[in-house]
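Before we start, here is the structure in question, set down as structure tokens.
All protein chains but one are shown in place.
Letters A, B, C, D, E and F mark the chains as written, and numbering starts fresh at 1 in each.
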Amino acid sequence: MSTALKSVRSIAPLLDRILVQRVKPEAKTAGGIFLPESSVKELNEAKVLAVGPGAMNKDGQRIAPSVQPGDKVLIPQFGGSPIKVGEEEYSLFRDHELLAKINE
Amino acid sequence: MSTALKSVRSIAPLLDRILVQRVKPEAKTAGGIFLPESSVKELNEAKVLAVGPGAMNKDGQRIAPSVQPGDKVLIPQFGGSPIKVGEEEYSLFRDHELLAKINE
Amino acid sequence: MSTALKSVRSIAPLLDRILVQRVKPEAKTAGGIFLPESSVKELNEAKVLAVGPGAMNKDGQRIAPSVQPGDKVLIPQFGGSPIKVGEEEYSLFRDHELLAKINE
Amino acid sequence: MSTALKSVRSIAPLLDRILVQRVKPEAKTAGGIFLPESSVKELNEAKVLAVGPGAMNKDGQRIAPSVQPGDKVLIPQFGGSPIKVGEEEYSLFRDHELLAKINE
Amino acid sequence: MSTALKSVRSIAPLLDRILVQRVKPEAKTAGGIFLPESSVKELNEAKVLAVGPGAMNKDGQRIAPSVQPGDKVLIPQFGGSPIKVGEEEYSLFRDHELLAKINE
Amino acid sequence: MSTALKSVRSIAPLLDRILVQRVKPEAKTAGGIFLPESSVKELNEAKVLAVGPGAMNKDGQRIAPSVQPGDKVLIPQFGGSPIKVGEEEYSLFRDHELLAKINE
Partner (left out) sequence: MSTALKSVRSIAPLLDRILVQRVKPEAKTAGGIFLPESSVKELNEAKVLAVGPGAMNKDGQRIAPSVQPGDKVLIPQFGGSPIKVGEEEYSLFRDHELLAKINE
């Protein structure tokens, strides 16, 4: 999805949506040798940039999201809404679609 | 969908529906050069024109919509009901289908 | 759907159903020139003729319909049950399927 | 569906089911001329013959059906369970499938 | 479905399941003439042989089944689990799938 | 599904799952004559080997399973998760999928 936004910071997710950016795979080996692009796999790790206020339960109360901005998370292989801001790609997931938090 | 309406202002969305108009992409570059139409991508940004009173929860109370007229929002790539008023195109989404608010 | 009814007034919608009649597009231009039939598009505007008492919520109470007889509404492109009374066509929608009220 | 019943009166619908019989179209015009069978359309009007006690809500209370025996109703174009008793055909609908009551 | 059961009486339906046996159509006319098999239609009438204790509602209470052993019922054209005991065929339906009780 | 388990006794079903083993059809007639394999039909009878603690209802309380180890049950024609332990085959069903208890 295209946008004409100047900064991803202007995106405030609604309800239980979580804005993330995929971690980019290293383009060179630990020893400093550049890898051919075909051998670099897309990772399912992402960094949380912004979280919505949470979906509302039946009593009209917000369900707190499971993650916070700055968290690193495992994202599912499929799903999510891709968003392009400038040359960078981001995704919006629903809170319950995120698989795990990554503690480093 | 066709209408014979004279103004989009006469549309008052029902329940949790949100009336938006897509932001049109710039047809020329920052430097003032006109872009060929094929290189102008449709944006997923939209401006909220009108919001319904909100869906009703099980206790018969309205769930307040997440956005207000004048808000800028990210809309999903698919879905929504297209409406044509005169030569302009608009869309109706349900409140929970909107992805994010855009704070500028 | 065919009926042998003499008048559409005899139809009393059940539960949350709303009886509407589509607004017919003008067959001639503002200047009085008749339009060829092929250039006349079916409109998604309709007039509410009768409303059901409303669906029942879990506590056995009626959910009041969102519209009243005489209201003009935007109807979705698909769905609804078509009914023919004499030579005229009508439709029955569920209350939540109506997109917007039209305030003129 | 075939039955060996002697009378349709022996059928007592269960839960929210409504037993109806379609109104048969007039086989001759108002002026008394018989119509060729191909020009006689099946009608979506039906007479209510028997109603079930109503489905049960979550609190174990019966939801009263919307129609009573003797009512004339609009039935949907599809759905319902056809039942044959002798040479006559009947249908069982769920209460919420009936579109409208017909007040004559 | 095959079983090695000696008697259908040993089947005690679980939850809201109802064990029925289809009524067999008369193989001869009222006048005593045997009908060719092709003209004998399968009937949608069945006799209730055993009923389960009922499904449980959200409060953990049993929902009493709508029918009792010995009742005659109208069964739907499709659905149900067929069971064979010896040479006889039976079916298990869920209580809410039964269409009507037959009062003779 | 393959396992490297030494005994089926080590399987403790979770939630509302029920571990059963299909009853094997007699391979010879009552008179002692061995039946050709093609005439031996798979039976839909099974013996309950172990039951889970029950699914949890909305109030966080366990819903007691309908059957106990040692019970004989009718299992549906389709569904269930097959498990192989050594050369023997077992199945896991959810409690509500079991059709009936068999009282012998």
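Just so it is clear, a contact is a pair of C-beta atoms (placed from the backbone, for glycine too) under 8 Å apart; a residue touches a chain by one contact, two chains touch by 3 or more.
Since the structure is predicted, the reported quantities are computational estimates derived from the model, not experimental observations.
K.L.:
Can you name the residues of subunit F that touch the chain not displayed here?
P.N.:
Touch set of subunit F with respect to the missing chain: 1-5, 10-15, 17, 19, 52, 56, 58, 60, 81, 83, 92.
K.L.:
On subunit A, where is the contact patch with the chain that was removed from view?
P.N.:
Residues touching the hidden chain, for subunit A, are 23, 25-26, 41-45, 57-58, 61, 63, 66-67, 73-74, 76-77, 96, 98-104.
As a convention for this text, only the chains that are shown with their structure count from here on.
K.L.:
Spell out the chains that contact subunit E while also contacting subunit F.
P.N.:
Joint contacts: the list comes back empty.
K.L.:
Just give me the whole-number Å value for how far the CA centre of subunit C lies from that of subunit E.
P.N.:
Chain centroid spacing, subunit C to subunit E, equals 44 Å.
K.L.:
Taking each chain's centre as the mean of its CA atoms, how far is subunit B from subunit F in angstrom?
P.N.:
Whole-Å distance between the two chain centres: 55.
K.L.:
Please report how many Å separate the Cα centroid of subunit B from that of subunit C, as a whole number.
P.N.:
Distance between chain centres, rounded to whole Å: 24 Å.
K.L.:
So which bits of subunit B are touching at least two other chains?
P.N.:
Only 58 qualify.
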